[in-house]
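All protein chains of the complex are present and in place, except for one that has been dropped.
Naming follows writing order (A and B), and every chain is counted from residue 1.
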Amino acid sequence: MPPLLEVDRVSKSFGGVAANVDISFDVRAGEILGLIGPNGAGKTSLFNSISGEVTPDSGEVRLAGQRISGLPPEQCSLLGIARTFQVVRSFDSMTVLENVMVGAYARLSRTRPAMARALETLAFTGLSARADSPAHSLTPAEKRRLEVARALATEPRLLLLDEMLTGLTPVEAASGVQLIRDVRARGITVMMVEHVMEVLLPLVDRVVVLDLGRVLTIGAPTEVVRNPDVIRAYLGDRYAAA
Amino acid sequence: METSITRRRRHELIIGAALLLALALLPLPISDVYTRNLIIITVLFAGLAQAWNILGGYCGQISLSHALYFGVGAYVSTLLLTRLGIPPTIGMFAGGALGGLMALLVGWPCFRLSGHYYAIATVVVGEIGYLLALNWDWIGGATGINIPYVRSVGDSWLWLQFRINKLPYHYAALAFAAVAWLVAWLIEGSRWGFVWRAVKDDPVAARSLAVRIFPSKMAAAAISGALTGIGGAIYAQYVGYIDPDSVLYGQLSILIPLPAVLGGVGTLWGPLVGAAVLIPLSELTRSYLGGSGSGVDLMIYGGLIILVALARPQGLASLIGVRVRAPRGLDSGADDAAAA
Partner (left out) sequence: MQVIVGGLLMGLIYALVAAGLSLIFGLMDVVNFAHGELLMLAMYAAYIGWLVTGLDPLLLLIPVALALFALGVAIYHLLMARALSVRFNRGMVQIFVTFGLAILLRGAAQFTFGSDFKSVSTSLLAGRTIDLAGVFIPMPQLAAGIVSLLAFGLLLLISRTEFGRALEATREDREAVALIGIDRDRIFALGWGLGAAAVGIAGVMLATFYYVSPSVGANFALIAYVTVALGGFGSLFGALVAGLLIGQVEALTAFLIEPSLKQVGMFAIYLAVLMFRPRGLFGTL
């Protein structure tokens, strides 16, 4: 089966600082792929190259064989890429339902169907009770959930989650994990950046590890976590011996 | 499927209808010409403010060039009448079409400018329009155009001319304002309404949800400009005379949005409330206090604007319980650079 997403030797620098260097990997349809690495490894920058906020300096990103790097975000979204942001970007002057409707309007131009899809997505993500609450009044965990709901309403093929589970209580994180599993069960491929290893590793099928802008290794979670290079990258040389 | 949104919108429609009925009946017991005129102007400006609101309030582009579209509508309709004998009731749609086109022409280069650059660019555009019209003899230049009363037809709706009893003009203005309100109501519940609000709140997030910002702004401009043009055409027929100093002047571009801003931008009732307060007040202070050019009326008017802007920035409509959103500041045209 051809991969859903191909990241092909993507490089990107900002003002002389190399954020991504020669990144290559595939995302298989239906998998949950983790993207990890120490701070400054280039994870969000990579997301931005995939979802269109940024154009890579070199290399290509392909979705189902079609080149998408260089396309603006609105087009990437129409082609099936949805994302959440590391710092939540909710439409604060609108209610939860209205926020999600904006996502639904990506593919539906009439209000009735868009509202229906939004309501359905809210139910799916467990936010139905908060439908009429202003977005700015939500708890941080709910806001994260709202971002996911909004992204889901665009009927994506690939969902990029940027630190969705970071900073949540264990209970919130568990329910977030369940949501991600439900998303995959709907047939949506997920790629997630995460710092919280205990939550990420049981969830994902494979892990891509970035360090200093490059791919360090790719593999199953259990292998990656024992990889000495990975340990060294995160903790420094002193802990590498193990 | 019933949600809080659909429920609220139904209520708005009911209130709107009731208001329309009340305004339709309002001038009937009033025979004083001055008061009737005041009401007509107020209603007309409520409609104009609402039309502006579509671009400036809902879409967040603070256009200060709307006098241009108003004037274009007035001139086009009038010229079609005086040069080609086309009745204004038809001509006003041509005026609207050209007003909308003009708005598109202005928007196309200007929408990429952020906040204040955009505002000033629109001021300049409006000023260019004024200066060009002043020097364009074919459309009357500084002398303007007198709108003739077509005797062979007499008082008529088709020709939008009423000589003795000016009451029908009230209904024309009311119809205009009602249409403008309805358009705003329809937009609020449509994809554009949602999308514009999203762009105002967070353009980066909006783009990630497939919102194409530029085309949506162009749509707002076209609708806003077209409605404003129609208003201009009606105004021309009502006052019977147009020249650049009455329909294209710069201050008009500030007066048109003023009721919307003070009443509450981006809301359905804001422009109406704003017009209902501002226009009578400015007219009254002008007649009673400013007649001799004393300037007191201006001082009061200016003071009032400052007062409302500072004391109630979300608009006067919020005083009567209208739900007001917390929109962001001026910068809705620029896209943030994505964080690295």
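Going forward, contacts are C-beta pairs under 8 Å (C-beta built on N, C-alpha and C of every residue); 3 or more make two chains touch, one makes a residue touch a chain.
Model, not experiment: these values are computed from the prediction.
In the full complex, the chain left out of view touches B. Interface note: of B:L134, B:I147, B:A275 or B:L316, the residue touching the hidden chain in the full complex is B:L134. Shown as candidates are B:I30, B:I86, B:L104 or B:V124; the residue that touches the absent chain is B:V124. Touch with the chain that is not drawn comes from one residue among B:S114, B:S156, B:S190 or B:S246, which is B:S114. If you put the missing chain back, the residues of subunit B touching it would be 62, 109, 112-117, 119-121, 123-125, 127-128, 131-132, 134-135, 250, 254, 258, 261-262, 265, 293-307, 309-310, 313-314, 324, 326-327, 329-331.
As a convention for this text, only the chains that are shown with their structure count from here on.
Centre-to-centre separation between subunit A and subunit B, using Cα means, comes to 44 Å. Of all residues in subunit A, those touching subunit B in their complex are 14, 19, 44-45, 48, 51, 53-54, 72-75, 77-78, 82-83, 85-86, 89-95, 97-99, 101-103, 105-107, 109-112, 114-116, 119, 131-132, 136, 150-151, 154. Subunit B meets subunit A in the complex at residues 1, 3-6, 189-191, 194-195, 197-198, 200-202, 204-213, 325-328, 338-340.
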